[in-house]
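What follows is a structure written as structure tokens; I'll ask about it next.
For this view, one protein chain was removed and the others were kept in their places.
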Amino acid sequence: MIVAEQKPFEEIAKMVEIFDKVLILGCNECVTVCLSGGEKEVGVLATSLRLYRKQGDRPITTVEETLVRQCEWEYLDEIEKLVEDVDCIISMACGVGVQFVAERFPDKWVIPALDTKCAGGAVEHGLWEERCGMCGECILHKTGGVCPVARCSKRILNGPCGGSQNGKCEVKDVDCIWDQIYKRMMALGRMDQLMEIELEKDWSKARDGGPRKMSREEVMIGE
Amino acid sequence: MSENKSRLQTLFEQGEFVVTGEIGPPKSASGAGIREHAKHLSGYCDATNLTDNQTAIVRLSSIASGVHVLQAGGEPIVQMTCRDRNRIAIQSDLLGAYSLGIKNLLCLSGDHQSFGNHPTSANVFDVDSLQLIRMVKRMRDEKVFACGEEIKKDEPRFFIGAVANPFADPFEVRVYRMEKKINAGAQFFQTQIIFDLERFDRFMELARERGLHERSYIMAGVMPVKSAKVAGYMKKFVSGMAVPDDMIERLKKAEDQQAEAVEICVEQIKYLKNVKGVKGVHIMAVGWEEIVPTIVEKAGLLPRPQVPGLAQVAG
Partner (left out) sequence: MSEFQPKIVAFCCYYCAYSAADLAGSMRLQYPPTIRMIEQPCSGRIDIQLILQAFEDGADGVYVAGCLEGDCHFLKGNYRAKRRVAEAKKILDDVGIGGERVEMYNLSGSMGPRFAEVAHEMHDRIKGLGPSPLNKRATKKEVMTGDCS
């Protein structure tokens, strides 16, 4: 899932200071699962903003709504009426959701409430970790199912580097993923594979090549 | 501080109409060609750009090329892009370049690597051209690195250049961005190659409206286009460049296309020289460097001015 984290309240409050009626829009997908932009978080942010603004001379009215997902037009269509009536929309979705909202409602000012962090998962309650670097060409079959692109601080493809000690990366609080890859490959009897030099990666398939697209002719609607 | 000023800056300040050229470093480990070109441009160009892996093709480094130009008695303008280095490498290279005597720096974003010979490489773009300009200015004027840490002594004191493309879209934004670059610290500009004089006029009009011609030295970019074929190719494949059809036609019809190319370029320079706010011309004749003296001469830009206290130097 996409892992996102709420921006500091102060920043959000600053972004909405000139607005009197805002729609706080949650998303029921990834950000609900990572507890940053679901229905509950919408409620907390809305209440926080009201509490904050009530202390000044400019109270704020909040409208709360949470969509099935913000990254699909049909769900955004549902809130057309709600949107008409507000000064701005605070999207509590990932960056994708925020942009879909902005594109769907070009006349409205849209504010992101979250910082989108990574593609990852919850390794335990309340702890999410990055797992995928979205490089556009998966190499997990070469590294025992452990991704060095996302999880090595230097995204080294022939690791570990000299900074690895006791399973730890030279970068603070990071596990050396190549330590794990090595141990896993050993355990699986695939050391010979790890001895092969992994050549330069084709970064044109990653973000470096420019914004990416994917299309599937057979699911397109039309003639 | 005047002893620190580059020849280029001094000429601008003297009010001279400045002529700069451009050398594309080779795809090899020899500087001989660069030195030769530099000597060739001597007395015709006041300074010479050294491109930084232009169109993302690996070439001899722009800083090393600049040193070759210096060794040949020329005045280099080293280009620095944001594509291949992060802020650590950029600042390090800037210290190195200045330590080797390079005083003019042109800051650009850089062509995307997909255009070059290593399209699968990663890109950096840690800082963008605006941030780069500001970084170089702060290193010079505030004596600090990008992180804010003090440069204890011998800060690099570059004359800071930037580029502007009057032919990219949206049109008005080009002027705003130019202004933003000036606000960030750009002192001189070299524009993208100009073929569409009318559009350039409109661009300069907007620039003048905002007083940009008084806040920076704007150099108009020109290029002698060797043949109709090259012109056609450029129109098709080079992004952000407006190649007018009538120019292609004119080249096509000419008996001697190269002579016609020179003629067109000279006409353009003569025109641009009279556009208010244009302080110089930047002749990009990469791959056809030997034609530059002819163009400069025919355009009536000789002799090149002297800088008191500085030896006569080449481009």
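For reference, chains read A and B in written order, and residue numbers begin at 1 within each chain.
Quick note on the criterion: a residue touches a chain if its C-beta (ideal position, glycine included) is under 8 Å from a C-beta of that chain, and two chains touch if they have at least 3 such contacts.
Fair warning: this is a prediction, and the values are worked out from it, not measured in the lab.
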Contact set of the excluded chain (shown chains only): A
Options A:L51, A:V123, A:L140 or A:V171, residue touching the unrepresented chain: A:L51
Chain not shown, touching residues in chain A: 8-10, 13, 40, 43-44, 47-52, 54-55
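We adopt the following convention: only the chains that are shown with their structure count from here on.
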Between chain B and chain A, distance of the C-alpha-averaged centres to the nearest whole Å: 40
Touching residues (chain side chain B, partner chain A) in the complex: 112-114, 119-123
Residues of chain A touching chain B in the complex: 200-206, 208-210
